[in-house]
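Input: one structure, supplied below.
Missing here is one protein chain; the remaining ones are kept as they sit in the complex.
Each chain gets a letter, A, B and C, in the order it is written, and its residues are counted from 1.
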Amino acid sequence: MAMLRKAQIIKHDREGPGIYRMDFFSPEVSSRVIPGQFIHLKIREEGYHPLLRRPFSIYDVDNERGLFSILYRVVGLGTRIMAKRQPGELMEIMGPLGAPFTLPEEKGKIILVAGGMGFAPLHFLIKKLLKRNMEAEIILGARKAEELMGENDLVQLGVNFILATEDGSRGFQGQATDLLDKKLREGNYDYLYSCGPYPMLKKVASLALSRGIKGEVSLEEIMACGVGACLGCAYPAKGDKGDLTYKKVCQHGPTFSLEEVSFHNGPGD
Amino acid sequence: MAMLRKAQIIKHDREGPGIYRMDFFSPEVSSRVIPGQFIHLKIREEGYHPLLRRPFSIYDVDNERGLFSILYRVVGLGTRIMAKRQPGELMEIMGPLGAPFTLPEEKGKIILVAGGMGFAPLHFLIKKLLKRNMEAEIILGARKAEELMGENDLVQLGVNFILATEDGSRGFQGQATDLLDKKLREGNYDYLYSCGPYPMLKKVASLALSRGIKGEVSLEEIMACGVGACLGCAYPAKGDKGDLTYKKVCQHGPTFSLEEVSFHNGPGD
Amino acid sequence: MDLGIEIAGIKMKNPVMSASGCFGYGEEYSAFYNLEEMGALVVKGTTLEPREGNLPPRIAETPAGILNAVGLQNPGIDYVIKKELPALKGAGTPVIINIAGNLEEEYLELAKILDPLEEVQGLEVNISCPNVKQGGMAFGTDEKAAGSLVKAIRSVTSKPLIVKLSPNVTDIRGMALAVEKEGADAISLVNTFLGMAIDIHRKKPVLGNLVGGLSGPAIKPLSLRMVWQVSQEVKVPVIGMGGIMTAEDALEFIMAGARAVAVGTANFVNPYSIPEIVKGIRKFMEEHDYEDLSPLVGAAWKGV
Partner (left out) sequence: MDLGIEIAGIKMKNPVMSASGCFGYGEEYSAFYNLEEMGALVVKGTTLEPREGNLPPRIAETPAGILNAVGLQNPGIDYVIKKELPALKGAGTPVIINIAGNLEEEYLELAKILDPLEEVQGLEVNISCPNVKQGGMAFGTDEKAAGSLVKAIRSVTSKPLIVKLSPNVTDIRGMALAVEKEGADAISLVNTFLGMAIDIHRKKPVLGNLVGGLSGPAIKPLSLRMVWQVSQEVKVPVIGMGGIMTAEDALEFIMAGARAVAVGTANFVNPYSIPEIVKGIRKFMEEHDYEDLSPLVGAAWKGV
């Protein structure tokens, strides 16, 4: 369960413009965490601004060395402060938290769709899928070339990937969902995973559902507690009886099945 | 005037339990600052807690190397954060600010009284006095031995000093003002400078005034702006016509003449 | 040394409670520590019927504070009694139900339903939620409306009645006196301050509900002042809250006149906030040779 501990930053590298990878030493986290889960990071030890913790998906785990990693983009105060932390320093970590991705029980063809930083949790997932000898392909989408995440990782893992940029600066010109549409028409996929911005996920879900493909998405919502106590991270989803209700991204999610989540009155609408 | 600039921390050493010395490289400050003045330091670059700057007296200046130093004690959030800063980092400095000590025009025997951290501005002052070949002696007082400041400096400068601790753990057992009383009875002093906690300054002033000795004290008051705009740092003092009025510690002070300052309804009463 | 206190007949082993809505029904934080360590557990605001709550986003961070507009999402009193309360029976700490509604009848119905339940040690009447359009807030800003609501609830329950006031008023003393007069056994101060944030890129309010309630350290000076003012006026005990993060903060509220304190937002930052605050108060009492809390309550105005 949600434990609290200090973990040492082992490595902190710039991976691109405003993008960093942070590796922590924490055998307790790395040995237990499952793809799709996240940690809730305390930004500052002293002072109350920023006040809340910040959630980050687990991007990678190195069980042998007891490490886990996050990949993050600097977007505001909290991540700006994080970017200045140095290897050797400690940060307070809560987690692993949240409901992980479920892995398909039978072998099958899997397609993943990552929008920008949405690649982070999918990377850890792909590694697990490969370990189980699953066949996986991934579509990476972004607005422009420098926002594409994951190419190097995927080359290293030997996973097939295709790129889409909205401005056409790399790969296919257009949205990741245009590529997905094409792919779904061409191939037979059994399961889909996706993480990225809300409008993309919405399209991904409707494309997959219209073809009867099952799958899961990882959602983001502003969080306060991270453990299910505050109801701050509510997201509309179908309840047990199919009725629309609010589920907690931190506890029921961040992963939701395509059937469960409702994109009908989400924040981008 | 009050300028703003970033200065690099050149050295940051622990000088005792919770006591640190921070040396900054800033030829602009070190070449202009006069004993008794202070700098207003921004604690954090990001975030609003703590919000206000923190004032620190100039403790030392090395004009050749363009350095100035402060000596500080960790007492709360701001100083706790400062204590973690590393050499090489930059901090934003406003100053030098405030009205400096005035130096006696004629040569004479000078006595100084420092209570704990009150030694900081007096150290820089003593160095100036010695440069002018003034004869100076100093009483160092504190509650207990580990809170005594300045011994090493004074030995190095070759200045006479006597110690008083309230618990008798070093030097004379009692208050610095008991020693001052004794000294004033024995010797003929022409001028006095003092800095330290409010009750001590109050006694120092009454002892000196009752013997007709002129002098100056350096006061502390919580500051907001540091430049005279907010009236936050008011301290009761005698106005031009001898009437009681509030003067600004940041602008009229922090140094005040013994006749000017009024300790009659200060914060400790 | 004894940290124990009594509020309206509710015996607590220490003065540190959870603030409603910031602790769910206790389950989540029981994974971090034994709830016996709490002075009392105040659960999420509960209404007669289930409420789905407000549109997301529901949380926006501000300097040293958070805005929330959860909108009283809760599964309704029946579900709470059936599913949540049984789990709390063995919690080892008094359980207080925070009740809310739009209409007087809803409050009365809730009070009647809860009155016979042994597992409920007290009711906290929330007349101050800023995130619900209809009602609630009106009771919280009008002395007459508040007084007559409390009077009506008082007549249908013998449970200890804590009334939780809104800080969004000109005269918090007047509100407190009005509810005390009509039978409040204790007064909780304060709920959140109505605020908002605007996303300048979308040119729209950040919260789905447009406005929300501000909590956290940012409001501490304001809630502390209200506790200071009210506790000098009323005879019933005051429960202080609003920005308490540490034992030092809790002691400020106690010295301002609060007999107990509640901790809300701090739980989100540090899940161990409540037991750590209890420990810190104990340490302070030890260091300053206090046998019990009473000489500290209101010490800042009693001039002790």
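Operating definition for what follows: contacts are C-beta pairs under 8 Å (C-beta built on N, C-alpha and C of every residue); 3 or more make two chains touch, one makes a residue touch a chain.
Everything numeric here is computed off the predicted structure, so don't read it as measured data.
Here the chain not displayed is in touch, across the complete complex, with A, B, C.
The hidden chain makes contact, of the residues B:G18, B:G108, B:P197 or B:G228, with B:G228.
On the side of chain A, the interface with the absent chain consists of residues 47-49, using the contact rule stated above.
Residues of chain C in touch with the missing chain: 62-65, 67, 141, 168-171, 193-198, 200, 203-205, 211, 214, 216-222, 224-225, 228, 243, 248, 251-252, 255-256, 284, 296, 299-300, 303-304.
Contact between chain B and the unshown chain involves residues 1-4, 42, 48-53, 94, 221-236, 245-246, 265-267.
To be clear about the criterion, only the chains that are shown with their structure count from here on.
Among the remaining chains, B is positioned farthest from chain C, on the basis of C-alpha centroids. Two chains share more touching C-beta pairs than any other pair, namely A-C.
If you average the CA atoms of chain B and of chain C, the two centres end up 46 Å from each other. Averaging Cα coordinates per chain places chain A and chain B 54 Å apart. For chain A, residues that reach two or more other chains under the stated contact definition are 48-50. Within chain C, contacts with two or more other chains are made by residues 63-64, 217.
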